[in-house]
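Below is one structure. I have some questions about it.
One protein chain omitted, others in place.
After this line comes chain A, so read on.
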Amino acid sequence: MAVALSRCLCRVLTRQAAPSSFLLGGHHHAVQSPWFAPAMTLKTSAPLRAEPKKKKKVDPRREQVIRDRLKKKLKKLEKVPPELIPIEDLIIPTKCLDETRERSAPRLPFEESEGRALLLKEWSRYKQEQHMAEVQAVELALDAQREALEELKLESEELYQAALKPDPLLFPFTHKGPTYTPPKTDYEAPDGKYNDITKVYTQ
């Protein structure tokens, strides 16, 4: 069994060894058995001699490719969307959800609730009248202006054109609105100290 195997092996190896020696072209078959092949025959075989050493190019290229892939993966991981700045007005503070703060709702008598409903209706009527009066006043003023411009046009064209031009110095226009009490002429407001504790968020 072992002999048969060894014989097969010898045949295979000699078959392999034969083409290499054939390529060499007239090298003496120095040794028949592959176990005693000298190092020289291996080194000087054509395929080994003709090709350049691959290790110097493929490895750096391969390494760079690996590095690029890792970098891409890192970038993808780092692409975290910026944290949204919380809108403090929309966050209900926990103080408001405290149950101990609830007022005992008083039960209103029927007259009270009726009175409230009627007052609301009266108020809406009053406000509507106010609004209609305002709208009418605005329309009247616009009408008066239109009439004035028509008269001016009849008078002279250049004055009319001058009147139509917008005034660049008018805006920005500011005016202090009415307060409850008129301002005091000789009042010195006391200096106020305050600590600004507003939170500043950066994305």
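The rule is short, and it goes like this: contacts are C-beta pairs under 8 Å (C-beta built on N, C-alpha and C of every residue); 3 or more make two chains touch, one makes a residue touch a chain; residues count from 1.
Just so it is clear, contacts and distances are computed from a predicted model.
Missing chain, UniProt protein name, picked from "DNA-directed RNA polymerase III subunit", "Large ribosomal subunit protein mL46", "Multifunctional methyltransferase subunit trm112" or "DNA replication complex GINS protein PSF1": "Large ribosomal subunit protein mL46".
The residue touching the chain not shown here, chosen from A:Ile66, A:Ile85 or A:Ala137, is A:Ala137.
Across A:Asp89, A:Asp167 or A:Asp191, the single residue that touches the chain missing here is A:Asp167.
Only one of A:Arg61, A:Arg103 or A:Lys193 touches the chain withheld from this view, namely A:Arg103.
In the full complex, chain A makes contact with the omitted chain through residues 96, 98, 100-103, 105-106, 116, 119, 122-123, 126, 133, 137, 140-141, 143-145, 147-149, 151-152, 155-156, 159, 162-167, 170, 173, 175, 178-184.
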